[in-house]
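Input: a single structure, listed below in structure tokens.
Every protein chain of the complex appears in place save one, which is left out.
Chain lettering (A, B and C) follows the sequence in which the chains are written, and residue indices restart at 1 in each chain.
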Amino acid sequence: MIFEIIRSEGLSHNSYFLASGGEAAVVDPRRDVDVYLELAEKNSVNIRYIFETHRNEDYTIGSVELARYVDAEILHGAHLDFEYGTAVVEGDTFRLGNLELEVLETPGHTYESISVAVRDTTVSDECLMVFTGDVLFAGETGRVDFFGPEKIPETAGLLYDSIHEKIIPLGDHVVVCPAHGAGSVCGADIRDMDTTTVGYERLTNPYLQMGRDEFTEHKISERLYTPPYFRRMEENNLRGAPVENPNLEALPVPEFRELLAESAQVVDVRNPTSFSSGHIPGSLNIWQDGFAAFAGYFLNYDDPVLVVDDGRGVESVRRSLIRLGYDNMAGYLAGGFPSWYMAGLEFNAIRSMSVHELRELEGDIFLLDVRKITDRERFHIEGSEHIWVGDLPDNVDMIPEKDVVIYCDSGYKSTIAASILESHGFSTTTVLGGIGAWLRAGYPVVEV
Amino acid sequence: MIFEIIRSEGLSHNSYFLASGGEAAVVDPRRDVDVYLELAEKNSVNIRYIFETHRNEDYTIGSVELARYVDAEILHGAHLDFEYGTAVVEGDTFRLGNLELEVLETPGHTYESISVAVRDTTVSDECLMVFTGDVLFAGETGRVDFFGPEKIPETAGLLYDSIHEKIIPLGDHVVVCPAHGAGSVCGADIRDMDTTTVGYERLTNPYLQMGRDEFTEHKISERLYTPPYFRRMEENNLRGAPVENPNLEALPVPEFRELLAESAQVVDVRNPTSFSSGHIPGSLNIWQDGFAAFAGYFLNYDDPVLVVDDGRGVESVRRSLIRLGYDNMAGYLAGGFPSWYMAGLEFNAIRSMSVHELRELEGDIFLLDVRKITDRERFHIEGSEHIWVGDLPDNVDMIPEKDVVIYCDSGYKSTIAASILESHGFSTTTVLGGIGAWLRAGYPVVEV
Amino acid sequence: MIFEIIRSEGLSHNSYFLASGGEAAVVDPRRDVDVYLELAEKNSVNIRYIFETHRNEDYTIGSVELARYVDAEILHGAHLDFEYGTAVVEGDTFRLGNLELEVLETPGHTYESISVAVRDTTVSDECLMVFTGDVLFAGETGRVDFFGPEKIPETAGLLYDSIHEKIIPLGDHVVVCPAHGAGSVCGADIRDMDTTTVGYERLTNPYLQMGRDEFTEHKISERLYTPPYFRRMEENNLRGAPVENPNLEALPVPEFRELLAESAQVVDVRNPTSFSSGHIPGSLNIWQDGFAAFAGYFLNYDDPVLVVDDGRGVESVRRSLIRLGYDNMAGYLAGGFPSWYMAGLEFNAIRSMSVHELRELEGDIFLLDVRKITDRERFHIEGSEHIWVGDLPDNVDMIPEKDVVIYCDSGYKSTIAASILESHGFSTTTVLGGIGAWLRAGYPVVEV
Partner (left out) sequence: MIFEIIRSEGLSHNSYFLASGGEAAVVDPRRDVDVYLELAEKNSVNIRYIFETHRNEDYTIGSVELARYVDAEILHGAHLDFEYGTAVVEGDTFRLGNLELEVLETPGHTYESISVAVRDTTVSDECLMVFTGDVLFAGETGRVDFFGPEKIPETAGLLYDSIHEKIIPLGDHVVVCPAHGAGSVCGADIRDMDTTTVGYERLTNPYLQMGRDEFTEHKISERLYTPPYFRRMEENNLRGAPVENPNLEALPVPEFRELLAESAQVVDVRNPTSFSSGHIPGSLNIWQDGFAAFAGYFLNYDDPVLVVDDGRGVESVRRSLIRLGYDNMAGYLAGGFPSWYMAGLEFNAIRSMSVHELRELEGDIFLLDVRKITDRERFHIEGSEHIWVGDLPDNVDMIPEKDVVIYCDSGYKSTIAASILESHGFSTTTVLGGIGAWLRAGYPVVEV
């Protein structure tokens, strides 16, 4: 038996490679599928089945791409009209060597969601592990708000039943393999825990302690963000259109400027400190490790994307763009930002202050908190106003004409916000370390 | 939380890397420790603790080597007088960020064996995972025969109690992290299963269904092989002497021949088919993937080791030699076996036959079965005699002066045997595919 | 300035990556173009020009494939009607940062062959290096027989002039970058030398010491082999059709057998010793490192190709198949040959003998020498007949019905020959070490 977790950083997406007796299944493949092909070759096995636990909304799934290279069946839940693959229903089983994979219909997150229970039938009829997709995570359950607030009572109930009638009955001893880890937007607050079991969740997951009504109430009250790019992902994943993975080309300064002038959108993936010291006017900052999580809020699908990086290689950005369906890549600045300023071109800077400077700050400024609303509600710095960074583009008119000082948890999201506000003509300062450093420095917060 | 399993093929040894909050622990490190240092750097964490679940007998542990590079404490059970490290006892706890690691004394396999239970105290007091060393494996339990047959009633009882009083009470939901996977000699018949839990073992492990007496009887009746090199490993692991990892140098034919003439032992790690067609007279064959498992039966620690490979690189052999403590490496034949025959030197060949040829075979031959005794006892080919390949060097005088036809499960161990017998002047033929192919061809076996 | 030689083993093909000022050129790219894309990204440069020194005949060139990923112009000689790219003529220049690349028309090997001279114009007007394609190699010159023996007086004269009027006048100090290294079939006897210069060749290349007539005579007398697949490569390289690089899939034994029964051709890429001990009946042996050089003699373009390997990974075979245009890949045997014999299936063996056994051999055998005719003509073993291994498929009827003993230089080509003869029902034995070992053992040869 071969079992590998493939973690895609940024999206906190887990896919799985499972093999026995020369045959393999992949669960929820990403679109840059080389990793699965390499695992298959290394282990000398054939990929026979590609399971989609549900129509994903946060990335373009790689099933069709993967099926171009291997002779495998794509399998997904029956309750959605996919334009590709084969529908499976409760109780369908598939065999990989000693292993039997059984489909469990587990709606809630989406209506057609499935889980896949794995048994080694040479050992026992007991279930060994279960791929739960976005049904059950470490310390969390899947979000159920994708079909509108009016549907939540229904979808929350479905999810509750899926967990309590399908997953928990498998037994405490069953290893849980969810589709996301900590940091994903597909669950409110997934734990940073690389492995869990049905029993560990039954005992420790706060949402599994609730009754059906309490759980539904909790889901109704949950406030989660839905990045605008989710719509595009849902379309992609319904159609299943394979697209050749595009290349991201190095562009010398003159070509880069030309494209920039024509309407391309520039995203600078350097760290906040680097970006703040100097950057191309009009560029959006999203630090590299946050790229997959935030790009979908700010980049549109029409204009070509230009990338500025710090020279460590744009491969991870390219992969994120592919996973998010931004196939319209224009290129990246050859030589990075230094080639810009070395060409004698104008650049902008953003001032950063420490929490100690913020503490001493006087005068008429606008202090902006761009954290998630749930974090804001726990505590905030006195005198600050709140707009979630993802909501900022639609709410710029709420910002008064003052010097804006921005904070978040640490300094990353506040620099995204600063880059957006700069494009709208604001003068901004970020707080390096954010409210995290503020607390560690012993300064007071307002708890509501 | 960062959790990685490091599998050392050949020995089927698992070591573990666990980190939280910038601090890491390594459980049962192997001697070529680069993998742990790389994980620490990649994740920007410090290795603080090195746990040895027990004094290992099947490989030289890398604790002292690893501690040369990092500022970490080496921790092992108190009931053995190690010449290095710190003794820990039941209930001792160690912290890694959110995680608490608790020592459980779990004797049986050895007297000082410990297990390590892991909890995320920010989540719950429930145990999340447990490092069980050689106490509990997937589908097996640790062997208890290292202190002589007269001690088995005692050690089997200890192991039974360790499992039933220490491990099972942790709860069905706890992930089990054993020190070995399928193929290890440290358990009789470990399952090929990459992940398991306390509950899955409680429900499906046949030895956990037994009562204490039945379990002890089972352990008394178990017949396991103890490779002679275990003695050396036990010494190494008691002393903990760090040794610089030696290099394996390419040797041109003349130098290779010179060393060979002087007393070096030659091991040819090519596949049986390659070896059979032609090999250096006097060389021992152990195929590369079986090297770690079989070398310790046949190589001595006094004479320098010479390696012949198929040109795919001797790095894995070098690593196995280091793990097994064969630091006296003389080198490998530059250019592999082709450089030998290209030099016009004499070589030997071993004939291979198919199972169909064996079926048709007539005449006065000696049919030798070199499989494990437990496999032999299930069924064998009529008319065959049995000597376990590991016992062959001490039992050559049992072989009559006839043509010897050797079979095993598949053809790998029989070629080891053929290479040994060839050195003693026998004329041998191996059966490619062994009893496995024999059965698949539909030929009859004797079941006892 | 960035300068990298990309060596493709097997074909002994050299391609080149040259960059300055953020722009790069690739000379004679192979079809698996990832290496050029990685160099471009690593150095943050753009590939602007793709030079084809000539319409290649020994591999499918990767220009069109590469141009799918980068915004580059494909450039080749004007005297052939390519269906893609841009024609260049004598004196055309292209700029990469400080470097100027100038086209030299250097016909002979083909009529449209070009060389490319490189100057750093910030330093001097002196030429620094020259890409000579198949015009001039280390110790050799390009072959001129592709247009038939009647054209050789013309093409040899053209080549002579190209070398003496275009290349040598560049100056002794110029570094020579040829399209092939030792082992290529595009030159009779290219030296194993990784770097050379115009001057070193002028002084030491035996063919540069000749006058025009002597050179032409030499070329007329030269006897070179033209593998049948060259025709296909010439077509591919004229059309320039890009083809998606196909995958080579692992096939379990039953699927492999099914395809085999249907008409696939099986090539076993293990070493001769491995192949000889046992192999699938009807399979062709070409050892892995010789695959690119010999496959084109024996594989046809119609039947799907099945591969048997020794488990070290079929990536290099896949790449060779792609370079040679064998896009009709059926897959490879999962688990390699052991999975065949483990299934209890029939296999064949070929006997190998040492040169000492050959020396002692008596009886009525047919001793076959399959070396190149030029090697044969220098010396051979008494009593042997000669058929070049590449000619064997068309000359099987020349072999008498006797036991056939085959030798070559070393034992590799003789096992190819043995696999071919076995398919035609002959009983064969190969000589491990071949005439090389025979000589080293001090045995006599016939010199003509």
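Criterion: contacts are C-beta pairs under 8 Å (C-beta built on N, C-alpha and C of every residue); 3 or more make two chains touch, one makes a residue touch a chain.
This is a predicted model, so every value here is computed, not measured.
Asker: Quick one: say which of C:E90, C:E165, C:D192 or C:E262 touches the chain that got left out.
Answerer: C:D192
Asker: From the listed residues A:I5, A:V89, A:I220 or A:A349, report the one that touches the chain absent from this view.
Answerer: A:A349
Asker: Pick out the residues on chain A that sit against the missing chain.
Answerer: Contacting residues on chain A, toward the hidden partner: 270-278, 310, 312, 337-338, 341-347, 349, 352, 354-356, 410-411, 432-433, 436-442.
Asker: Residues on chain C that touch the omitted chain in the whole complex?
Answerer: 1-3, 120, 123-124, 126, 128-129, 139, 171-175, 191-200, 202-204
Asker: Since one chain has been left out of the picture, which residues of chain B touch it in the full complex?
Answerer: Interface with the chain not displayed, on the chain B side: 22-23, 37, 40-42, 44-46, 69-71, 247, 249-252, 311, 313-315, 334-336.
The rule we apply is simple: only the chains that are shown with their structure count from here on.
Asker: With touch defined as above, tell me whether chain A and chain C contact each other through largely the same residue numbers, more than half shared, or through different ones.
Answerer: Interface between chain A and chain C is built from largely the same residues.
Asker: Between chain A and chain B, how many degrees of rotation does a Cα superposition need? Round to steps of 5.
Answerer: Roughly 180 degrees of rotation.
Asker: So how far apart, in whole Å, are chain B and chain C when each is placed at the average of its C-alpha atoms?
Answerer: One centre to the other, that is 44 Å.
Asker: Taking the mean of the C-alpha atoms as each chain's centre, how many Å separate chain A from chain C?
Answerer: Measuring from centre to centre gives 48 Å for this pair.
Asker: Quick check: what residues of chain C touch more than one other chain, meaning two or more?
Answerer: None at all.
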